[in-house]
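A protein chain is absent from this complex, but the other protein chains hold their places.
A, B and C are the chain letters, set down in written order, and residue numbers restart from 1 in every chain.
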Amino acid sequence: MIDFLLFAVFTGLLLHGIHRKAIARIQGRPGPPIWQEILHSLKFSFKETWIPATASEVLFVAVVLVALGIWSAALFILLLEGSILMLFGIYMLHKIVEHGLGLSSGSPYGKFGAIRSVISAASEIPLFATIGAIYFVTGSLQLSDIIAYQAANGPLLLLMPPVAAAMYIVILSKMHYSPFAIIEAKEIVSGNRTEHFGVWRAALDVAFSLKTFVLLYAFVLIFIGGIPFAAVLVLMLLLLLSLSFVCALCPMLSPYDTVTMQSLATALVAVYLVAVVVIA
Amino acid sequence: MGTGVTGAICIAAGASAALDMLPLWGAGLLIVVAFPFFVVLLGLWWNASEGEGDIPFIGY
Amino acid sequence: MNSLAVPAIGGAELHVIEFGDIVNYFSPYTAMLFAFAVLFTVIAIVSRPERQVDIAFGGDAYYTKDIQPEQLKFQRFMAIACGLATLGAVVSGDVFNFTLFTSMVGITNIGIVAAYKNRHVLNAAFQYGIVAMIATVPLFGGAAIILATTGTLSMWELFGSAIAVPLIAKAFLVLGVMGEGMAPFYVAKAEITRAPGAPYVLIIHVSSLLLFLRVVEIVLSM
Partner (left out) sequence: MKPEGQGSIISRISRALSNYDYLAGVYALLVIIITIIGIVSLPFLAYEDVQVYPKHIDRSSPLDPYDRGGTPFNTTAVHAQYPDNSPYLGYVTAYLTPLSQFMADGSHHLGTTIVSHPGGIIDEILYNTRGLDTVVETSILFVAFTIAAYLFRRKD
C-alpha cells in the first residue's frame, strides 16, 4: 500500500510537470522540463523553514498534515474500491485545507486566497449532481459496483456524458493555471499558499500531487471502468493533456464569474437528471 | 527520531497488509495517520536550519 | 428491524450509541466526518489566533493587528460549541435530532461572527443570521413532513427500501441545511472570513461542509 502511495506521489508530481510543459508548449513557450515539479518539491524540502511570527502555529502546521492525510485516504479508497461518497466527502474537506492554509498565516495574500476559496466553494456543487446521477443510474456508490455495472452496460462516459462533463469541470477547477483557479491567481502572489514555504510547501506539493492523481484516477475508474492499470495511466495522461489545453487557452475568470459558471453547470446537470427521471 | 518511527510504521503497515497480517483498511488507516508526519518530519530533519519566525511577505 | 438498513451508501454500521428512542451510529462515512469534526474542534481548543498583517496602501507601511487570545475567548467558546453540535449532527441516526443539531450549528455560527466588532463583518453576519432564521422553517418542515407521511423519524427505518419519503421533504431538508450552513451561498460567508481568529472562523466552514455532506448522505439514502 505504501508503495502505491509513493508511486502516486511521484506520478502526480510528474503529471504536474507534464501539465506545465503542455501549457507552455501550447502557448509557444519552451517551458520547464517535465520533472521540474519533483525537483521543486525536493528543493523546497531542503530549504530553511520556520513558522511565520504572525501565524496561528497549530493550525498552520495542522492543515499541512490534514492535506496529506485526506488525500492519502482518498487514494486508499480508490485502491480498495470503496465508496465514492467518501471520496467526494474528502474532496469537500479539501476546501477546509484551502481555507486553513490561507487564514492561518495572517498574511494579507493568504487571506485573500482563503476568501476566494470560500467564494469558489460553489465548485463542489456539480459534484453532488454527479453523485446523485451515478447513484440513480447504477444503484450503488461502491466503486466496485460501479465498475461491475460498467462491465455489464458499457462505460458511464457514453451512457451519461453530461454527468462526466460536470465531473470534468470539477477536476478542471482544481488544476493549477485553470480558469477557475482563482485562489492561487498571480495577482495575489501564491494565494493561500503564499506563506507556506520550505518543508511546508514541499509537503503541500506532495499532497496536491496526490490530489491530482486521485481526481484523474477517480474520473477514469468512475466513467470508463475496470481496465488494465497501464491503460488507466494512459487515459489519465490524455485527460490531463485535455485539461492542459483548456488551462492554456482560457483566461482566468473573475472570482464571482467562476461561481456563476459552476452554478450554471450544476443547473444543466440537474435539468439533465430531471429529464432522465421523467423519461425513465 | 520521529521520522524513523513514522517511516517504520508506514513500511510495517504496508508489509503486514501485503502478508495478510492486517486487514487492508487497517493498514490504510495506519498509513493515513503516519504518512503526513513522515513527510513533514523528513523535510524538517534534512532541511537547512531553523531560523527565527519572520513577518509574512508583504509585497515587492 | 433494529439496525442500519443494508446496503447503506455510507457503509456498514460500526458502532451504535443509544439514547432511548434516539440512536446515534457510526458508519465508515459518518466516522470519517466525526473524526474530521473532532480534529478541527481540538485545533480550535488548542491553537492561538493568528495576527493579521495589513498593508497600508500607497506607502511601504504595514502593521500587525496584535490579537490576544483573551480578546477572542467568546469566539473560541462558540467555536467549540459549534464543533460539538457538528459532532452530534454527523452521527445522529434520527432526522429530527439531526435538524435540531443543524439549527444549533446555525446559531453558534452566528455567535462566532456576532462577537466581532468590524462593521463590514457584522453586516455580512446580519444577512447570514436572517438566512439562518428563515432556514429553520424548511428544516423543521422537512422533518415534520417525514414524520407525518411515514410515521417515523429513525434513519434506520427510513433508509430501508420499504418506506418512501416524499421528494418535497427531502427538498425541504436540503434547503434548510443550505440555509443554516450557508452551503452554496458563500457571499456573506466570504466576507465573514475576513475576521481575525482563523481557527474559530474555520469552524464555521467545517461545520457547514460536514452538515452538507451528511444531509447528502441522508437524502440519497432515504
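Operating definition for what follows: contacts are C-beta pairs under 8 Å (C-beta built on N, C-alpha and C of every residue); 3 or more make two chains touch, one makes a residue touch a chain.
Just so we're clear, the structure is a prediction, and the values are computed from it rather than from any experiment.
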Shown chains that the omitted chain touches within the full complex: A, C
Among C:G11, C:P28, C:P49 or C:G88, residue touching the chain not depicted: C:G88
Option touching the unshown chain, where A:L221, A:M236 or A:V259 are the choices: A:V259
Among C:V16, C:V38 or C:V131, the residue in touch with the chain that has been omitted: C:V131
Interface with the unshown chain - residue positions in subunit C: 19-22, 74, 77-78, 81, 85, 88, 96-97, 100-101, 103-104, 107-108, 110-111, 114-115, 117, 123-124, 127-128, 130-131, 134-135, 137-138, 140-141, 143-145, 147-153, 166, 168, 171-172, 175, 178-179, 185, 187-188, 191
Residue ranges of subunit A at the interface with the undisplayed chain: 254, 256-257, 259-261, 264
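Operating definition for what follows: only the chains that are shown with their structure count from here on.
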Farthest-lying chain, centroid of Cα atoms versus that of subunit B: C
Most centrally placed chain - per-chain CA mean versus overall CA mean: A
Inter-chain centre distance, subunit A versus subunit C - centres from mean C-alpha coordinates, in Å: 24
Per-residue multi-chain contacts in subunit A, two or more chains: 53-55, 66, 73, 105-108
Subunit C: positions in contact with at least two other chains: 53, 55, 64
Complex contacts: residues of subunit C adjacent to subunit A: 7, 9-11, 28-29, 32-33, 36, 39-40, 43, 46-55, 64, 183-184, 186-187, 189-191, 193-194, 198-199, 201-202, 205-206, 209, 212-213, 216-217, 220
Of subunit B, residues touching subunit A in the complex: 10-11, 13-14, 17-18, 24-25, 27-28, 31-33, 35-37, 39-40, 42-44, 46-58
Of subunit A, residues touching subunit C in the complex: 53-60, 62, 66, 73, 82-83, 85-86, 89-90, 92-93, 95-96, 99-100, 103-108, 111, 114-116, 118-119, 121-122, 125, 128, 131-132, 135, 140-142, 259, 263
